[in-house]
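The complex appears here minus one protein chain, its other protein chains still in place.
In this document, chain identifiers A, B and C correspond to the written order of the chains, with residue numbering beginning at 1 in each.
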């Protein structure tokens, strides 16, 4: 099946397990309006059981799972079935996040299953070496996030961004590179895109903000602004 | 929050990851009619992303997740958030299934979270010793399934059923005991309830049957019949 | 096979993966002299591949593995084989430490294998509820260590110690209870034994001390002193 086309720069709103139900739905709807207004791809993640509701309520965002297992329909009790995610409307999934590390074997199989179903894959690496290994598995996006920086409010510097871009695109020039370490303000978003990331995203900078909707709007507009100045 | 009341004997239709989408929904609707017709609790499991659709389409069955993590809203990227399952309509969850074994710590926390949300817990043990350990965590139901028998078509014998019943209820008499090893025919269901199990259930005996709907009906009616003869 | 007899109060020197080779051997020899001098059981843990050397060089300490899997000789590539540990001289093992959490199934099987081989088991719990579940598996010692306190320098308070003692011994009065949260000085050791722990132990308070040998001596003597004042 055909996958969604990614319009660069892309922005990922990843509320992890901070949000569910109505609170998540409201922010997904804000993101949906932004994805209609601007020529930019916006991914919104949701807990597995929320994917269906988010998908039914939106039409422009790319509804994204937080994880997916590399299994086919069968036993797999308690695992995350790709077909079920796709049926619920998910069109992308994170894989191998530092909070849910995958075995190489499961990661490899999950990318193959996603490809068959038309689900975009965002695979996480916490070093340039890992990013190169993952690039051989041909996901759509690699998130290069030095684990040490997660939650510190420090963003990846220019050297790291250039190094990972070169490492990944040297293996497969079609893979997009996402940089999201320490994004906590709209200015971080602007700077990261300006430095050469294909996309970026945010969790706590939005969900812990006093006004999450406004911060989401500001960040998406900062990504647009950075793209226009390039 | 209050949990559903379990009417004995209960029956668990657990299609694992064999089914999703419409095929699963149709069987869930059959189960819902049976749960209306008979004074028996019927649990139907679904992949996480299918829970919401099953829940919206049914009213009598107990919609059941295949797994749940012992986390609270927060980071937990890729994990199975209890609040999200409950919001989607799940009122029960399996825990520690042999195909998704949990650490003792995660199992313990998941049972606590489920209790807070009013979600019933079906915790799996593959020996009498494990069943006793789990009984101290006070789940609602313990599934005593000797791992060696899963998928073999051999049911637990009377000794094993008595032994696990005594072991579990000796620790907490309110915990229900489910026996489901090797249930492949309606007669297996009848015999297992007759031998003293509080409930039973089935996966491949239904999903791999030529006529899954009829087999589901037959099994639920066999459970009823066994209850009436006691 | 017969297990070593535990002389109370016991002390566990657990250098985790901080030490290996000669540095570890020297401290193990210090512990061996103390175990000869005082009527107290001293457990010394070592990385798996160091167990043999420690065992050959000592005679009074109880050489202890950091983990063991619940397997029998066979495939199990990369797992920690009980028979191999025992052959190398280990006579005790930690299980389910917060840095290496075990599935309930593996934990249950490991305790059974250890019992067969005459290897003492020290199983870790991070809540009273978990301690009760583990007590049903009948390990020799339960380490009750609220995970939140590990590495903070805060010790468990009297309430927690009493509560876990009662919870564990209420299920099986022969299980010993170890309390080791936040032990960083000899005084912490004294106080913890005085408050009713059957034993205690230490990692960073010793290995990060300027004079690890002296701190080890001081702690063991504090345990002796506490025992004598009871």
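One rule holds in what follows: contacts are C-beta pairs under 8 Å (C-beta built on N, C-alpha and C of every residue); 3 or more make two chains touch, one makes a residue touch a chain.
All values derive from a computational prediction rather than experimental measurement.
Note on the chain not shown: across the whole complex it touches A, C. In the complete complex, the residue from C:67, C:91, C:109 or C:132 that touches the missing chain is C:67. From the options A:132, A:191 or A:213, the residue with contact to the chain not on display is A:132. The chain not shown here is touched by just one of C:6, C:30 or C:53, and that residue is C:53. The hidden chain makes contact, of the residues C:94, C:160 or C:190, with C:94.
One chain of the complex is left out; on chain C, the residues touching it are 14, 16-21, 46-53, 65-67, 71, 73-81, 83-85, 87-88, 90, 94, 97-100. Within the complete assembly, residues 96, 98, 101-108, 112, 125-127, 129-130, 132-137, 147, 171 of chain A touch the chain that is not shown.
Rule of thumb we're sticking to: only the chains that are shown with their structure count from here on.
The minimum number of touch steps linking chain A to chain C comes to 2. For the copy pair chain A and chain B, the superposing rotation over Cα atoms measures out at 180 degrees to the nearest 5. The pairing of chain B with chain C is characterised as same-residue: of all residue numbers used at this interface, over half are used by both copies.
Rounded to whole angstrom, the centroid-to-centroid distance between chain A and chain C, based on C-alpha atoms, equals 43 Å. Chain B and chain C have Cα centroids lying 38 Å from one another.
Of all residues in chain A, none touches 2 or more other chains.
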